[in-house]
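All protein chains but one are shown in place.
Showing subunit A:
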Amino acid sequence: MSSNTPSSSAGGVGSADSSAPRRNSKRPKYSKFTQQELPACKPILTPRWVISAFILVSIVFIPIGVVSLFASQDVVEIIDRYETECVPQDFRNNKVSFIQSDANKTCTRRLTVTKRMKQPIYVYYQLDNFYQNHRRYVKSRSDSQLKDNSSWNDVSSCKPEDDSNGQPIVPCGLIAWSLFNDTYNFSLNNQQLAVNKTEISWKSDRDSKFGNDVFPRNFQNGTLIGGKSLDPTVPLSEQEDLIVWMRTAALPTFRKLYGKIERDLQPNEVIHVTLENNYNTYSFNGKKKLVLSTTSWLGGKNDFLGIAYLTVGGLCFFLALSFTVVYLVKPRRLGDPSYLSWNRNPGGQ
């Protein structure tokens, strides 16, 4: 009996001891965050907000649309599709064999300036149905090799255009191999129009991605010749056609910058283009276009952006109007308790 007492009292004390500090520590600490009482703004969509939001959008969008349209209208663009015309009549039924033959591929085109074009006038070639964005094609390059002479034999990602007779190709890969090789020469009134082919690529590409100590090696000397050959004495950082070409396009129809004509062209001036139609787009029924275009602050000719802005702005205006009508026809006092579910269908839930 006496032996019980100490143990039971000790137990009692022990439990009291253990519970006392626990009690304090378990009490959640008050903070606005843990009690979910942080000050908050609770905006609600009142009719005024809805209408002003839509109006605001239309007020912003319509001017932007107008300005964009004007900018686009300012741009003058001359497009000449030449892939069929530049094939002699005899070969029109079999263009592929023509392009693969050694026949003379020179072709002359006449372009008439419709409106005054202020310099710089950008010269583009546009290819169609050319899947530069195909995964097999996109992957077939070696960035390290392009950048750095020391990794010139890093061609593992370039298959099937990785080496030629056992020697690594620089620049390797399908993209480089299929470099566009049509050339354009412009003349105005029998006078040569200079085409500036520098600074047509991104500066960062020239400076950081294509090494100035990397020179073409074993390029286009295999059994299959793809596109343009590169001058082995010029470093890649200066081969701007290649740099532009290596920026793979997002869509199968794309334009790439060929050069710049740095002089104004007047209306009705006729430009003679002597072009070498070398590039084979006939295998895949691709079109080829030569484009001369000026730019505005918005870039090239792009009516769509302005139209889209105007459409959305107009739509918002229409929405603002219709909501105004709705609010007028079926007005609901905000916070009107009679709309609460228990007031609308009392009893049955």
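FYI, contacts are C-beta pairs under 8 Å (C-beta built on N, C-alpha and C of every residue); 3 or more make two chains touch, one makes a residue touch a chain; residues count from 1.
The criterion applied here is as follows: contacts and distances are computed from a predicted model.
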Candidate names "phosphoglycerate mutase (2,3-diphosphoglycerate-dependent)", "Phospholipid-transporting ATPase", "Dynein regulatory complex protein 1" or "glutathione transferase"; UniProt protein name, chain not shown: "Phospholipid-transporting ATPase"
Identified contact with the non-displayed chain, of A:Tyr82, A:Phe98 or A:Phe130: A:Phe130
Residue touching the undisplayed chain, where the options are A:Pro160, A:Pro232 or A:Pro267: A:Pro160
Selected from A:Gln89, A:Asn165, A:Thr233 or A:Ser341 as touching the chain missing from the view: A:Ser341
Residues belonging to subunit A that touch the chain removed from view: 1, 4, 7-8, 19, 22-24, 26-30, 34-36, 38-47, 50, 53, 57, 61, 64, 68, 120, 122, 124, 126, 130-131, 133-138, 143-144, 147, 159-161, 174, 177-178, 200-205, 208-209, 224, 226-227, 247-257, 260, 280, 283-285, 293, 295-302, 304-305, 308-309, 312, 315-316, 319, 323, 326-327, 330, 332, 334-337, 339-343, 347, 349
